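Below: the structure, in structure tokens.
Below, a portion of the complex is reproduced, with chain positions unchanged.
Chains here go by letter, A, B and C, matching the order in which they are written, and residues are numbered from 1 within each.
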């Protein structure tokens, strides 16, 4: 059973909050610094896909060693995202739901199927 | 009541999965491309903190206009993170919990309080 | 005497070109991969400034150890930038000059002095 099916966002946020508070690290966790941290961790994640091609990147899930490394980096990105949401008191579920409504308007199903640009203009964004 | 306190990770993952599948976008969603997307969105989030200082960045939560923009960017980062977890079939709650155990070993509470480097070496990492 | 005052861009481009060709690495140096590499190196550079404040970052030039590390990261970013310019056959001097003309039009001296936003709109960009 996957624990994502029973774990709420709030539980993970609390895990991160406690870790930060126990170490008195909120003094370093300004939104400016956390936004840098998030970008740095995203780059470290990207490093695992830097020199391989698109097809090979789809095989990473089959290689348990590589997958473990990628899983670790994804956790780092998510930790900083949760820390930032904690600092700014942003409800992530609400933010995602609101964004998906906007995205659905920007990329209507019938006109976006298999196309990665919004219908109204040339662009780049699934 | 915050919806993060009742929303599971799996619910958000399904929201993203459905959006992607309805548009037949999995063909674009290779882990390589998604890692780039995550880094691009993290940079867009960082842009909101680019020219302000650390103290000002802590005030962003007070400015509802700016907060709405930042909230939108955070949602974008999280969407791609969830999409990547979907592609690689990674349980995020487990990944975070495992990482927090490693982090707790690397940054023991007593020796890390108010210090942003691991005790054993000079470094840079809350 | 600084060697930047006597070294042309072409000399540095040739240095990188030779290094890449000797190792038969052009096969890895697609523009897509190089753009990722550039972003990854930029993040590694940023890591040196992640947890320090703005004033401290101005002191990095006084600390010879830190400066050496930062200098190394800047070299990495520039190497990939030159490699990308080589792959796409872009004249960098021309690209910069053209961009500075656009920037000068966007940020007229009198109306941009000490302000980091273009005059016509709120924005974020020195």
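Quick note on the criterion: contacts are C-beta pairs under 8 Å (C-beta built on N, C-alpha and C of every residue); 3 or more make two chains touch, one makes a residue touch a chain.
Given the structure is predicted, the values throughout are model-derived calculations rather than measurements.
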Oligomeric state of the whole complex, in copies, if 3 are shown: 4
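Simple rule for what comes next: only the chains that are shown with their structure count from here on.
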Averaged-CA centre spacing for the pair chain C and chain A, given as whole angstrom: 27
Distance between the centres, which are taken as Cα means, of chain B and chain A, whole angstrom: 4
Set of chain A residues in contact with two or more other chains: 28, 33, 36-37, 39, 42-43, 46, 49
In the complex, chain A residues that touch chain B: 2-13, 15-16, 19-20, 22-25, 27-33, 35-39, 42-43, 45-46, 48-49, 52-58, 60-61, 67, 70-72, 74-79, 81-82, 84-85, 87-100, 102-104, 107, 109, 112-114, 116, 126
Chain C residues touching chain B - in the complex, by the definition given at the top: 36, 39, 43, 47-48, 50-51, 53-54, 116, 124-126
Chain A contact footprint on chain C (complex, rising order): 28, 33, 36-37, 39-40, 42-44, 46-47, 49-51
